[in-house]
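Could you have a look at this structure, given as structure tokens, before my questions?
The other protein chains are all here in position, but one chain of the complex has been omitted.
As written, the chains take the letters A and B, and residue 1 is the first residue of each chain.
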Amino acid sequence: MPLIKIRDLHFSRGDRVIFEGVNIDIHRGKITAIMGPSGTGKTTLLRLIGGQLHPDKGTIEVDGQNVHQLSHSGLYALRKRMGMLFQSGALLTDLTVFENVAFPLREHTDLPESMIRDLVLMKLQAVGLRCARDLMPNELSGGMARRVALARAVTLDPMMIMYDEPFTGQDPISMGTLVNLIHRMNDAMGLTSIVVSHDVDEATEIADYVYLLSGGKVVSEGSPVDLKRSSSQWVKQFMQGLPDGPVPFHYPGVDFKEDMLNPEVSP
Amino acid sequence: MIGIIRSLGRWGLSTFERLGRGHLFLVQILAGIPGLFLRFSLVIQQLFSVGVLSVLIIAVSGLFVGMVLSLQGYYVLVDFGAEESLGVMVSLSLVRELGPVVSALLFAGRAGSALTAEVGLMKSTEQLSGMEMMAVDPMRRVIAPRFLAGFISMPLLAAMFSAVGIIGAFLVGHGLLGVDDGAFWSQMQAKTDWYDDILNGVIKSIVFGFVVTWIALYEGYDALPTSEGVGRATTRTVVHSAFAILGLDFVLTALMFGEG
Partner (left out) sequence: MLQKKSTEITVGMFVAAGIAALFMLAMKVSNLSDFSDEVGYQVIAEFENIGGLKVRSPVTMAGVRVGRVSGISLDSVNYNARVTLSLYSTFDNLPTDTSASIYTAGLLGEQYISLEAGAEEEFLQNGDVVELTQSALVLEQVIGQFLFSKAEGDEE
């Protein structure tokens, strides 16, 4: 049985439809990548799984529990078992790196100070930032901030972790570090990982299974190898990053020639 | 014409919607307050940034307001040979009106805007939703301690404002203008009532502290998560707080001193 089961998910923001009947299964112990062009609602999907947003229709089950029918305390209990890595890191800017990682422990447990210290240093060691523990978040580079956020996301030893665009805006070295870390965390801690990304190379490198989203629907799914071999024009365009194809280069409208000749016409 | 009516209607609807959300927000804050007594250190941190950091501006303004009141009052009262009433005039105007009102306005400008900006930035940098995903309720962890701190600080700051103002008035009145110090204090004491004047002033400042902190936190929490949105929210905090303070002051004054 999959850890996360999304069935017939519909969601819209105002007049804009974001999901129209999405079905996704996330399997335990695997890294699942969810890819798609910008603006397809990949981050929204993570927020729906985390229970921060409510779907218009359809269900999301995490570990057998319907996220949107849980009580407030039930939802918070479930969230303790979910980790999430935000695009910006979302570190608390008024706390040091150490205190940021210690934050979930201090909020949810009554552990003695010495044990908190041991746990935090272990997590920071795993992301290679043990000696940066006294820095403030504004002194960190983007890649370091994400690593701290990763350490924080796993302090409570969750069953799963959701990565929101972990590779965006990273230099090649920190990108490599993150790819490596996500892989290692998943294997060492027996986590289930969901990676939302549009960086095809990195995502396909670590993912066991890939969903491609576009226009509010799952366009294609399969292992990275399957998708690379896919015959669909759209999948080919996305996976290879071609400028023109089923997704046109030009914003749809009237023909160029006609537009130039008729000043009156509007697209 | 239809367009004007329509935009008026839209404005009215969105205002009511915001008011409604603001009240729901208040209910959520109040629900988060009892838990704070178990973790009072959170409130202490906020008392520092909300209260202690406002002391300087409150004390300096209070001193000058008192000194100016004394100077202006003296020249009016001396014409009637009633310059000994300077103490009464200063103490009543400070304790009843200027203390609560001016310190609340300053508080909105200093602490209210800072609260809005802080909460707004926490929202725009995803710190609030990050907390939610760590199963920490930001209403309880971030908003409620700030609310309680503002609520506690305001009456203390207003009392400091009035006290410093009266000292300033005494320095000018006695030191500079030569009003008899005995008459200054004795008339003040004779005509300022502990219950009717001072406690009512304290009640006013508690109400103002409640409202200003509420507005500031709501604007921050409701801000659009962009730098422009946070900027606008900060401005709104100051403007709305000022309106709320002055409007409520009128209502409270009418209720408290109306029959007297």
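One rule holds in what follows: a contact is a pair of C-beta atoms (placed from the backbone, for glycine too) under 8 Å apart; a residue touches a chain by one contact, two chains touch by 3 or more.
Since the model is a prediction, treat every value here as computed from it, not as a measurement.
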| item | value |
| --- | --- |
| Left-out chain, listing which of the shown chains it touches | B |
| Contact residue for the chain not shown (choose from B:L157, B:V179 or B:V207) | B:L157 |
| Residue among B:L26, B:L121 or B:A183 touching the omitted chain | B:A183 |
| Identified contact with the non-displayed chain, of B:I166, B:V179, B:A223 or B:A242 | B:I166 |
| From B:I33, B:I57 or B:I198, residue that would touch the chain that is not displayed | B:I198 |
| Touch list for subunit B against the chain that is not drawn | 41, 44-45, 47-48, 51-52, 55, 80-82, 84-85, 91, 95, 152-153, 155-157, 159-160, 162-164, 166, 180, 182-183, 185-190, 192-194, 197-198, 202 |
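Just so it is clear, only the chains that are shown with their structure count from here on.
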| item | value |
| --- | --- |
| Contacting residues of subunit A [partner subunit B, same complex] | 47, 50, 52, 76-77, 79-80, 82-84, 86-88, 90-93, 103-104, 107-108, 149, 152, 156 |
| Interface residues, subunit B side, partner subunit A - complex | 121-122, 125-127, 129-137, 141 |
